[in-house]
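Structure first, commentary second.
Some chains omitted; the rest stay in position.
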Amino acid sequence: MMEKDKLVASVSGFLFEYDTPRMVTVRNKNIGVTFRLIQLGVLAYIIGWVFIYEKGYQSTDSTISSVSVKVKGIGFTNLSEMGPRIFDAVDYSFPSQGSDSFVIMTNYIVTPRQTLTYCTQQQSPRGCKSNSDCSAGEFDRYGQGIMSGKCRNNTEGSNSCEIFGWCPAENDHHVSNPPLLMAAENFTIFIKNAITFTAFGVSRRNIVESITKEVLKNCTYHKVHDPLCPVFRLGYIVEEIKANFTALAYKGGMIGIVINWDCDLDWPENLCIPTYSFHQLYGGLGKEKASTGFNFRYAKYYKENGTETRDLYKVFGIRLDIMVNGKAGKFNIIPTVTTIGSGVGVFGVATLLCDLVMLHFLSKRNFYKQKKFKTVKGDSSKMTTGQGSKDATKTTHCTASRDNPMQ
Amino acid sequence: MMEKDKLVASVSGFLFEYDTPRMVTVRNKNIGVTFRLIQLGVLAYIIGWVFIYEKGYQSTDSTISSVSVKVKGIGFTNLSEMGPRIFDAVDYSFPSQGSDSFVIMTNYIVTPRQTLTYCTQQQSPRGCKSNSDCSAGEFDRYGQGIMSGKCRNNTEGSNSCEIFGWCPAENDHHVSNPPLLMAAENFTIFIKNAITFTAFGVSRRNIVESITKEVLKNCTYHKVHDPLCPVFRLGYIVEEIKANFTALAYKGGMIGIVINWDCDLDWPENLCIPTYSFHQLYGGLGKEKASTGFNFRYAKYYKENGTETRDLYKVFGIRLDIMVNGKAGKFNIIPTVTTIGSGVGVFGVATLLCDLVMLHFLSKRNFYKQKKFKTVKGDSSKMTTGQGSKDATKTTHCTASRDNPMQ
């Protein structure tokens, strides 16, 4: 019976009680103002930065994105080996299926009609003096074929190892300058980017509402005048990264196109639009660095009266990597609460600092200490316990007189 | 000596002291209950959301992932230009080496036997009236070659500029409908995905333990009946995104396949299995939008009696982008502590709110203020200091009488 009452009492006690810390209110201009200022700072930080700037009240989501690209433009070259030649997108862009990382050829060295036979190599890092320099059946790191073991005169008059491989061997000592496909400056790149914020079920494309079929036909991107047009002039991109097109086209290079979606979905969807930025990857050619530029080799294979033949192309080009940064935010109660919670934590800093000042640096620190702290002996040595208990009784009495006047 | 003692005293004081805030326990049903309720809410949030739902006690790791794809199936077309033709994976899937973004051809326009010569262009956005409309040596944005400056009758009977380029020029005004490769609906896509959580040294593949060689041979993915089979029927995927296969195959389209790994490595590894989801990128063709669909051009080059010739294909296809979302969590003490810490911060909110109510909105607010706050004058004007000191002595006395009964 008693037990039960006790239990009820304690439970109801627990339920109907509210514990709040007792405070000392210090009337001191300096501390007061300091305190308020710090609090103000914290408040400003929480509201201004965490909430407004970083949108701490939103849950964010990254994206599923997909990019496809189509290049347009015609190039024309007239080389002795090949005769007059037209290059359309199919010829000068790799790979063909418009992925988000592609190359536009701006310069090339062609080695037509290669067949598998014996010839002297061109690229050998060093020539050779005697056959002993050309160990048969091996290849050197920059070799073009398997060495036959012979050291022979080559077309350039010097000596180099004879190889079995695709002959005649490519000679890339001379790269055409000006670049063969300077026309590339006027090629246009049409970028299609679709993006989905799965968490919010929102899909957007970089062809926004304002870009109709008609607009699309004729617009080209301009940072200021037409920032939403998804058709880019290659030359314009190169200007944007402050590079020299001829230099870039001569040896090739890499450019990053960043499509940035930063959407606040608390606003209407159609305000969620992309911004484009361009970055020269590889830090530009200006600085004399090892292995700048961009090139690769590919070949067109065909049979010529039965024997497999290939035209080898060493392609210098501008590689464009398209990268999509997607970020969307929408109000959500959970992050809001979390943010507030941690904000309260930060508030603690104010008290912390002011106490530090008040209790250690002010002239009247001891006085404040007294006000703030009440010391209680609690050592469990016999004597102190006695003290403790006495203390206890007295206190209870005292507190009684204070808090339970009824008795 | 004295100094030393002092030091020891203060140090031991610091060590053996514990400061805890003094509290006022307010016996008021309303506040009490409110307080407990808020606390309950906070607790529920911390335990329920932060810990259980968001697994705040785990350290997470993202992944190294690699995807390879193999497409199977046979397509058959019978065009006047080409005769009966079989398409196997090598013919209709691009690129060949099974990367995570690939295209399955569903429709195409072929322009066989193109050579470099003169002809009238087809795509010219507008025809031409006189030679003056065809400025020699230039090309227009959608042109197919370099204009010779002549304006001539073209095969369609109208006038268009003569160009030097790959001739005959492609005519893509008519796209075959129904799509040529409707068979694509039954093509199967075998996706191999390997994933490594480096931080935890765990590697998994989407061919999980339950998928044996035999199963693999015959299974096809089904959301419900076979959610782990990594072989997907293209038709099924299109159904899943609620699209019409014929429409999609006609003009092409982009589909995202998301492989989602969300692994709780506190459980056995073999419970770490992928889930697949499908997204129509580009928001479907239904809505009348600019430039939907997906197509690209490629060519097969060959020599025909000495002159370079190519068969040009404009390929309409379904591009599939495979994206991998990997996330793994494992218990870790650090995040656990951090979470608890910030949790405590959130608890502060409860007190904050209740104080707000108690000290400003309750009828007995002034009474509570008295209980909660003790005012201390700390201004450094002569008089107050006097006060202060008096105050101090008195207080010490008082506190003495309360706390140090021995004296």
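Order of writing sets the chain letters: A and B. Residues in each chain are counted from 1.
Methods note: a residue touches a chain if its C-beta (ideal position, glycine included) is under 8 Å from a C-beta of that chain, and two chains touch if they have at least 3 such contacts.
These figures come from a predicted structure and were not determined experimentally.
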Assuming the complex is a homo-oligomer with 2 chains given explicitly, what is its full copy count? 3
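Everything that follows uses one rule, which is that only the chains that are shown with their structure count from here on.
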Centroid from C-alpha atoms only, then distance chain A to chain B, rounded to Å. What do you get? 14
Flag every residue of chain A that touches chain B in the complex, lowest number first. 14-29, 31, 64-66, 68, 70, 72-74, 76, 84-86, 88-91, 95-100, 188, 190, 192, 194, 196, 198, 203, 205, 207, 211-213, 215-218, 300, 302, 304, 334, 337-338, 340-342, 344-345, 347-348, 363-364, 367-368, 370-371, 373-376, 387, 390-391, 394-395, 398
Chain A partner contacts - residues on chain B that touch it in the complex: 19, 21-29, 31-36, 45, 49-50, 94-95, 101-103, 116, 125, 139, 141-146, 164-166, 254, 256, 258, 279, 281-283, 289-291, 294, 296-299, 301-303, 310, 312, 315, 319, 321, 323, 342-346, 348-349, 351-352, 354-355, 358, 371-380, 385, 388-389, 391-392, 395-396, 399, 402-403, 405-406
